[in-house]
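Just dropping this structure here.
Complex shown without one protein chain; remaining protein chains in place.
Chain naming follows the written order as A and B, and within any one chain the residues start at number 1.
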Amino acid sequence: MTSSKLQPATRRRWRGSSPRLTPYLFLLPVLVLFAGFKVYPYIYAAWLSLTKIIKGQTTFVGLGNYGRLATDPIFYKALTNTLIILVTQVPLMLGLALLLAVAFNSTLLRFRAFWRTAYFVPIVMGLVAYGILFSTLLNSHHGLVNFLFESVGLPRVPWLADPVWAKVSIIIALTWHYTGNSAVIYLAQLQSIPGELYEAAEIDGATAWQRFWHITLPGLRPAITLTVVLSTIGTLQLFDEPYVLTNGGPNNATLTIGMYLYQNGFKYFDFGYASAIGYVLTGIIGVIALIQFRFLREKQA
Amino acid sequence: MRIDRSPEARVASLAVSVVIAIGGVLMLAPFYWLIVASTHRTRDIFSNPPNLVPGDQLWTNLVNLFVGEGFGHAVLNSTLVATIYALLGGLVCTAAGYAFAKFRFAGQGVLFGIVLVILALPSQVTLVPLFQIMVQLNWLNTYQALILPNLALPFGIFLMRQTMQSVPDELIQAARVDGAGEFRIFAQIVLPTMRPALAALGIFLFLAQWNDFVYPLIVLRTSDAYTVPVALASLQGLSDTDYGQLLAGTMVSVLPVLGLFLFLQRHFVAGILAGAVKQ
Partner (left out) sequence: MNCCKHDFALLASGTIRSRRCREVSQRSLVPAAWDDRGPRNPEEEKLDNTVGRLFAATGRLTRLALATTALATLATAASASELSGTITVWSWTAPADGLEAAVAGFNKLHPGVTVKVEDVGNPAIWDKITTGMAAGGAGLADVLNIGIDYIGNYIETFPTGLVNLSEVGADDLAAQFPSGMWASGSSADGAVYGIPYEVNTSGFFYRKDLFDQAGIDINSIVTWDDLIAAGPKLKEATGADLIAMDKAATVADSAGLWQLLTNLQGAFYFNAAGEITMNGPAGLRSLELIKKANDAGIVADIPGGWDNFMMQIKGQTNVAVIPAASWAAGVFENEAPDMAGKWRLRLPPSVEAGGLTAAISGGTYLSVAGTSPNKEAAWEFVKYALGTLEGQQATYEGGGMFPGFKPMLESDGFVKKSDYFDAEVNKFFIDELAQNTPVVNYTTDYARALKAYTDAQTQVLLSGADPKTVLDEAAALVAGQTGRTIAN
């Protein structure tokens, strides 16, 4: 706690006036926790990815698992599936979440508090119940959705039996489950946009759309970066939905990298291979996240 | 914000309300099914067409659940663990987010990169070694085993970093000029402006802990220590799952988080107080 020299009120970054140690002190709990609970597991997992269980013995195989992964057609199928779901679902969901947050923040909407809760609640539902529910709803024979479709003259859809529709089902389930999550993050961020900006813009005669584009969106930039990166990572790691709805089927059409990892680890007991998949996934996520950061930061003033 | 009562605004209001309402009904409809299912026996839950009329087994299901299976214990455990986790984790993540957002220091990039790597690596991969650590520490079946490992939640750190970026530097600078200490600035100047984000963080942390399944499954040993997801999973068998109980339990487990969300609602709309920079 040093007394700061009197500084003129400039907008330059403060250097030298804040104690050097403060950020480290604030980060201390995180550093201790990481050192305690993350270092060993990550190193262990990395080492494990270089091994294989042969006849009950864990044997060092160098980059063998990675080599096998590079020529594994099922892995590439999983990768393709995951990427398809990623580029379709994430923009869709975030776009919806954005509109929702704006609506929840606007005086145009009645009963805001109730609807805010309604859209958030899906994320609370447990996986088992949610799996049963959606499988029942999307059952092509006697599910409610097809029942409703037929009653309005639409054809029945093979929701979980067709490779394309199965992916659509996963996307629908994901959107139902997580849109509220992103909406809440956007809503929180919206609160930090000063109301005066909107008032000034209205006085200047800006339309609602212009206000949205020039005030709301830029104000939401940090939250948008956050949700884009988080949703991307979450989708790349996707496991829950394919596990309960389709088991990766039909014929691996909805097999995601997350599911393939789980299968190799907890069904085939091939932990070395599963760890290798995990680290390759981390690498992919790292590259994509980096690109996203660059892209989303570039435009900052 | 002033409420616009012009005719155009009214039409817009109606349109928005209708669209949101339709979406909202879609969001809530599955919960209606869940509530209905909780009032039935297993054999009546699965019907063609789906059973949408409430039954009379709710009390039986709940009694079986709470008295027979000790579900109340699980709810208590989960609530306690999730609350402590949200409070402590909130502190840790907020402090870290503040450091990343408002300071420049050596190793900043690397450290944040590590945060992201930890976020990126799927948790299944680190399950076994983490379990080994818990065995070594003799922390199996304890609260600390559930709370501590993920206290520094990368998602939370990331969220706080992003939201703190919009805290005006002038605010902090002015406080420094006035001679306030760093921790005081953090606690009394920065945090109060962040109520919505803190509320969001609290909810997310609580939820993350509440829904966590695989790790608690492995670490908890006795049924009186089970958290809600683990307790619900123990109701499943190969050929004799009591779905009435299971779904009633799921319904019950939704309530605490829902309650927390409603309680924190008012923080999500900070309203007029947000803009603290006086011209």
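Methods note: a contact is a pair of C-beta atoms (placed from the backbone, for glycine too) under 8 Å apart; a residue touches a chain by one contact, two chains touch by 3 or more.
Nothing here was measured: the structure is a model prediction, and the numbers come from that model.
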Worksheet entry | Residue in contact with the excluded chain [from A:Arg20, A:Arg110 or A:His141] | A:His141
Worksheet item: Where the complex has a chain not shown, which of A:Leu109, A:Leu144, A:Leu160 or A:Ile277 is the residue touching it?
Response: A:Leu160
Response to the item:
Touch rule applied to chain A and the missing chain gives residues 53, 55-56, 132, 135-136, 139-142, 160-162, 166, 245-247, 249-252, 263, 266-269, 271
Discussion item. Please output the residues of chain B touching the missing chain, sorted low to high.
Written reply: 42-43, 45-48, 127-129, 131-132, 135, 140, 214, 217-218, 221-223, 230, 233-241, 243
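Definition applied: only the chains that are shown with their structure count from here on.
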Worksheet, complete the sentence: The chain A residues in contact with chain B across the complex are 1, 3-4, 6-7, 9, 11, 13-15, 17-20, 22-27, 29-30, 33-34, 36-38, 40-42, 44-45, 100, 103, 105-111, 113-130, 132-134, 136-137, 141-144, 147, 176, 180-181, 184-185, 187-189, 191-196, 198, 219, 222-223, 225-226, 229-230, 233, 237, 239, 258, 261-262, 265-266, 271, 274-275, 278-279, 281-282, 285-286, 289
Practice prompt. Could you pull out which chain B residues touch chain A in their complex?
Written response: 1-4, 9, 12-13, 16-17, 20-21, 23-24, 26-28, 30-31, 33-34, 46, 48-50, 91-92, 95-96, 98-100, 103-105, 108, 111, 114-122, 124-126, 128-130, 132-133, 148-152, 155, 157-159, 162-163, 165-167, 169-170, 173-174, 176-177, 179, 181-182, 186, 193-197, 199-200, 203-204, 207, 210-211, 213, 228-229, 232-233, 236, 243, 246-247, 250, 253-254, 257-258, 261-262, 265, 268-272, 274-275, 277
